[in-house]
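Supplied in structure tokens, the structure appears directly below.
As you look at this complex, bear in mind that one protein chain is not there, while each of the others sits in place.
Each chain gets a letter, A, B and C, in the order it is written, and its residues are counted from 1.
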């Protein structure tokens, strides 16, 4: 069991900040560098899935699952750090985006269809 | 003000799940497809920064900031959806990864140096 | 028919260089910025495939095919520009890497198995 559990995104934000400051990494943590690092982590998360069928991607081995769990954590850590530097509230941003998406992808037009809204203009 | 505020990652997870289910998007939401979508969103987040200097990336215009905020939200939304499907607790995963990173990047060796731990073997 | 056909990677390299210089874009074209731009283009190439099944990805519509063709071109253009700045011969680099891969993935061990070489150590 982790001796330093984290119970909220606010706590995570604080812990990631302390981690960076203890190592004097602030000068590396420009928004530009962090979006690059986040992209790299997202690719590392995608890598184990690249040759899998969609079905295989749903039945990971315990070892694969743990590797994916660590990459997911890396993405969240960099995302939290970036949002901290840009003074963005992650949950508020997500709530606003979901509201926007609900208008972009109305249920009646999007049912069973993951295409982009713009594609509906062909209807 | 958002009429549907979100106060925790658990609530976000539930809301994203409902969003997908209302549109019958479950069949698109395999882990393989979601890691692809997450990578694409991470790149859309990186795109506005690609020609900026590190300094410029720290002083975004209000318009740029809002665009970046929406892309950050997209990354979080897909990350939450992926973690939900894989039954991964995001905060627990992040706490475990921070503990691992603290061992990989000891303060005394990492101070002012963002290089990878493996690079320290050259010391 | 394109009035300015390109018959080799050398010609492409020269044309891309002239394109950048005519617009005084050299100061944007640091290796760091170009690898970011290349990643973004790679994601734009991936985007139309994210919700497709593997089978669907093999039967693109004419419109999809043309969009993909343009994104492939963007990746090649940035790759050529980056290699030019780093004084790397693309075909020589590819020939060397194929030779390396042939040793990493020997036919007898890799037949029908796209897993990484390192994974064979479990055998």
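Following the convention adopted for this analysis, a contact is a pair of C-beta atoms (placed from the backbone, for glycine too) under 8 Å apart; a residue touches a chain by one contact, two chains touch by 3 or more.
This structure is a prediction, so every number in the text was calculated from the model and none was measured.
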Quiz item: For the unseen chain, which displayed partners does it touch in the full complex?
Solution: A, B, C
Self-check item: Positions on chain C where the hidden chain makes contact
Solution: 2-9, 12, 15-16, 19, 22-25, 27-28, 30-33, 35-36, 38-39, 41-43, 45-46, 49, 52-55, 57-58, 60, 65, 68-70, 72-77, 79-80, 82-83, 85-86, 88, 90-102, 105, 107, 110-114
Quiz item: List the chain A residues touching the unshown chain?
Solution: 28, 33, 36-37, 39-40, 42-44, 46-47, 49-51
Practice problem: Spell out, residue by residue, where the missing chain touches chain B. | Solution: 36, 39, 51, 53-54, 114-115
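In this section, only the chains that are shown with their structure count from here on.
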Quiz item: Same or different: do the copies chain A and chain C touch each other through matching residue numbers, with over half of them shared?
Solution: same
Quiz item: If you average the Cα atoms of chain A and of chain C to get two centres, how far apart are those centres in Å?
Solution: 25
Self-check item: Chain centre separation in whole Å, for chain B relative to chain A (CA means)
Solution: 2
Practice problem: Would you please write down the residue numbers of chain B that are in contact with two or more other chains? | Solution: 28, 33, 36, 39, 42-43, 46, 49
